[in-house]
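The block underneath contains the structure these notes are about, expressed in structure tokens.
All protein chains but one are shown at their positions in the complex.
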Amino acid sequence: MGKMSTTRFWQGNEACAEAAIVAGCQFFAGYPITPASEIFEHLARKLPQAGRITIQMEDEIASLGTVIGASWTGAKAMTATSGPGFSLMQELIGYAFMTETPCVVADVQRAGPSTGQATKCGQGDVMQVRWGTHGDYVSIALSPNSVQEMFDLTIRAFNLAETYRTPVVLLADEIIAHMREQVVIPPSNQIEIVNRKKPKPTDKTFFGSENIAPMPSVGEGYNVPVTGSTHNEYGHRFTADRTVHEKLVKNLFRKIRNNAEKIVDYETYNIDDCDVGVVSFGCTSRAIYETVELAKERDLTVGSVRLKTIWPFPEEAVRNIAQNVKVIVVPELNMREVFYEVERVVHGAVPVVPVNKIGGGEMITPEELLEEIVRSVKKID
Amino acid sequence: MTEAFTVREYLRDIKLPFCAGCGCVTVISHFLRAAYELGHKDLSKFVFCSGIGCAAWIPSPHFKADSIHTTHGRSIPAATGIKLMRPDLNVVVFGGDGDIAGIGLSHLIHAARRNLDIIVVMVNNMIYGMTGGQVAPTTPLETKTTTTPYGSFENPLDVPSLVVTAGASYAARWTTIHGEQLKEALKKALTTKGFAFVEAVSPCPTAFGKRAGFEDVAEIIRWLRENSLSLEEAEKMAAEDLVKKIVVGEYVDRESSTFTEAVYKTIQKAEKSAKKK
Partner (left out) sequence: MQKRSEVRIAGLGGQGVVLAGKILGRAAVHDGKSVVQTQSYGAEARGSAAKSEVIIADERIGFPMVRKCDVLVVMSQNALDKYLKDLKEHGILLVDESIVREVPKIKAKVFMIPATKMAETKLKSKICANVIMLGALIKATGLVSQQAVEKAITKGVPNKAQKVNIHGFRIGLELVKP
């Protein structure tokens, strides 16, 4: 971190950890799991050097619970895990959402279900991020496709968590997390860091505002009662009143949905006058640039929408590309997840074709993707 | 102390939700009196964490204080994060036996192992009360509950002994009929360096008493009195004679280095090594 931009050669997980330090993460709690452990290991070495805390907890539930506790002292806090641990965290993710506790959870996806192929890449947690916790919930999940984005989007995850007082998931995958690439770190004054809005001493209401209520810390004299039960703006529990519940949950939805435009992020490539649209994310999207080139040799113009936020879903971008193309292809390393969301958004305007591959940590190659594109175009013509 | 102690000073003006005869109310007054006698005119130096269950409602939102009311069993992890970031605050966990010794047990053991400097008050009503009287890890053998209608067939857990083994600095068990001892134990817990655990065996006439065959609170209290015995007395008895007894007293009171000390020492070590480079 300095006045000049610097270039580093980092592993994805290392870039995530370094970004957490830059973002101002003061507390990390975790539990070992492949392929996410390097995030914790790197922070365990580096965070204490900066006077900050890392701790290994007894399981992933305790890790997120401890992170939530730390967040209520005013600290930016984070944990990192993979599928099995992410499953264990689901209840507390809902708790963090309901209590408006900012925190960052990195989920480095591996092949599931269950223990699956622990060291191999998968992208099967997309819908779990969206629907994993019970009850009504809105999720923010970011999807990096390079080591550079492991850095950039980790910082953004902290910024979004602090801005919207909500848990934010960095939905990475094994391939991006374990590859090494160059990372350009901008000069420190060019990195946007968001700190949470604190209450004024006279403030009394800290919850359930669609405009995001200021968040007090414990030990500051606010006497704030924090509960995952339905509560009013003061934090007081109302476990039977319909209107209190409706108002709270709707406002928790609004504070994210009303700002969806600001949160949503995606990258388009070659989308003008294309015949085929590809909607992809994470490691799978790395095939697209080559696919576009290969397609030219087959007289096909392929355009791409790459999702950098998976949730909120970049609906506009997908709807836009659907207006221009004959078919949309959705490659992913799972048995169809983003596919269904694209289908919902496109709403029958054009056919949506899933391309799925699972197991062995193998990616969908540009050649394979091209063949699927050619096949789906033929089907239509 | 010149001013008279009154629990109202420490409580929000909200009606307490506890059933008539519930031990939680007794625990509230003993805890607050302990805080008062230690010179706390208010609870500004405290943070309370609790999980799910009747006892979790003791601080939240009734105490005029910061309270983090977590999911079932996860009060100790939240307390861990708070204590590490704010070692200057008294972090107190309230929970029932289901919350602390059932779903959250591993956190209790690890907090004791680390000698994390928090206080855990476990209100043991020997049943899952809020959910309607299901068997708990502390339910006496052969007790009838809604999920053991033929009587419990599991051994109850001796939680104070467990935390002693795990490494707690302080552990005690009293019942709500041992008012003075319970209050003194809470005072000791609040001044202990390291992990402090206080179990308060507590009557639950609604969910426990009714199903276990007690006529009323008075009968539960009589039962508590008749079956409580001191650690010294218990020492002279055979294990099989202790099965349905409540062994009260101080299980441990020792000083050793605490978890926050260890964490901050490690930070100093890391900062030094960073400077060297």
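A and B are the chain letters, set down in written order, and residue numbers restart from 1 in every chain.
Operating definition for what follows: a residue touches a chain if its C-beta (ideal position, glycine included) is under 8 Å from a C-beta of that chain, and two chains touch if they have at least 3 such contacts.
From a predicted model like this one, the values you see are computed outputs, not experimental measurements.
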| item | value |
| --- | --- |
| Visible contact partners (per top-of-document touch definition) of the missing chain | A |
| Selected residue (touches chain absent from view) among A:30, A:277, A:314 or A:366 | A:366 |
| Selected residue (touches chain absent from view) among A:287, A:305 or A:342 | A:287 |
| Selected from A:41, A:59 or A:181 as touching the chain missing from the view | A:181 |
| Residues from chain A at the interface with the omitted partner, ascending | 7-9, 119, 175, 178-182, 283, 286-290, 361, 363, 365-367 |
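By our rule, only the chains that are shown with their structure count from here on.
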| item | value |
| --- | --- |
| Chain centre separation in whole Å, for chain B relative to chain A (CA means) | 38 |
| Chain A-facing residues of chain B, complex | 14, 43-45, 47, 49, 60-61, 64-71, 74, 76-82, 84-86, 88-89, 106-107, 110, 263, 266-267, 269-271, 273-274 |
| Touching residues (chain side chain A, partner chain B) in the complex | 26-27, 29, 45, 48-53, 55, 57-59, 61-75, 77, 91-92, 95, 218-219, 221-229, 235-237 |
